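I'd like to ask some things about the structure below.
The complex is shown incomplete by one protein chain, all other protein chains being positioned as in the whole.
And then chain A:
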Amino acid sequence: MGRYVTNTREEQQEMLRAIGYESFDDLYRDVPEQMQIHGELKIPCGVSELEVQRRMEAMAAKNKVFPHIFRGAGAYHHYIPAIVDSVTGKEDFVTAYTPYQAEISQGNLQSIFEYQTMICELTGMDASNASVYDGATAAAEGVLMCLDRKRTGILVSAAVNPQVLKTIRTYCYGRNVAVQVIPEKEGATDTQALREMLDEQTACVYIQQPNYYGILEDVEEIGRLAHERKAKYVVGCNPISLAVLKTPREYQADVAVGEGQPLGMPMGFGGPYLGFMAAKQDMLRRLPGRIVGQTVDSQGKRGFVLTLQAREQHIRREKAGSNICSNEALCAMKASVYMAAMGPEGMRRAAINSASMAHYLAEKLQEAGCVVKYSRPFFHEFVTECPVDTGMLLTRLEEEGILGGLPLSGRELLWCATELNTKEEIDHLAGIVKEVCGR
């Protein structure tokens, strides 16, 4: 049996006696007899550390780790600098909880304050929270922030990540508000349709930049349309792209959210990831979750505390704007260390190399017989139509250790490239595609 109980059996008996109990069973006398488990749980007996390691390694070995990845669609394969895991693996950070006791949590609090600053720099926004669960829940919370008594209409572009759309729908089902989907046109949000859908009840418009198909939306126009009808403008953005692309602030977004996974988190079969959220000053008190602020101690020394807690569930209970308590703090720290290690130039390089590799990939796939479906500018993802069955093509690529684009409908594939892909890899991939398409 594996155990982390420190006290020996003898010490346990000694403690029991010291407080007047004869046995452990006496401690459970409040649990009615008919409810107690008679016999044992139907799970195996415990094992040693070595045995459990073998068991878990055996499970891990049943997965295929692709050496060449050309798939994104919400989870991105970026390089993670060595310093990220080194620093965020420090036990003090790993084993602490929410910094309720500021005096012995200054390290944790300061790191969140630094994270908030970096998210504001990326997005151009005034205030950031300390994180939510992932990009999809950040989008849902961002949308809910905009609801008020008069405005309950939510418009979401059809060109956002479908998992994000589903999550927004689920959160809105909770709040008993409907989601209307703005149709897409040529791979992007249909602005004409949006114009017609906006009305006096519209609380907000949610779009994604770059969108699900990698395409760069007409973000200024969409923001203008939303604000014309006094609706809020919520944008989900890829944080790596923000190193080079216009900030949400520059196109008048009210709330910027996104999936922070590309900032130093492994793909990890989908989590844990990082939901980032930032807003303009006038929306500050509607932000959900923890927020850290700078203040001074009794001696006037700089220090940091959890602040604006009157928004939160532990104070406001049923009147709180959100129920969030635990967040993704350690992932937020990974993002901070990632951004510190990359610096402005490294971030820019990650963005440009990713986008450039994707454009090179698109060109090579075209040469190999695929057609890039949309003509609009894209960032590091794009859709192709293949002349052959995508299942057959993907199987062939898999034999070569390549995870190809994500199959959409029909013969469409959604491809992604990052700075981790090389020219040699892409040339090899294109060769195989050409061979399959040419059969």
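Brief remarks follow.
Everything below uses one rule, namely that a contact is a pair of C-beta atoms (placed from the backbone, for glycine too) under 8 Å apart; a residue touches a chain by one contact, two chains touch by 3 or more; residues count from 1.
We take it that contacts and distances are computed from a predicted model.
Between the names "PTS sugar transporter subunit IIC", "Probable glycine dehydrogenase (decarboxylating) subunit 2", "Deoxyribose-phosphate aldolase" or "ABC-2 type transport system permease protein", the one given in UniProt for the chain missing from this structure view is "Probable glycine dehydrogenase (decarboxylating) subunit 2". Although one chain is not drawn, the whole complex shows that of A:Tyr171, A:Tyr233 or A:Trp415 it is A:Tyr171 that touches it.
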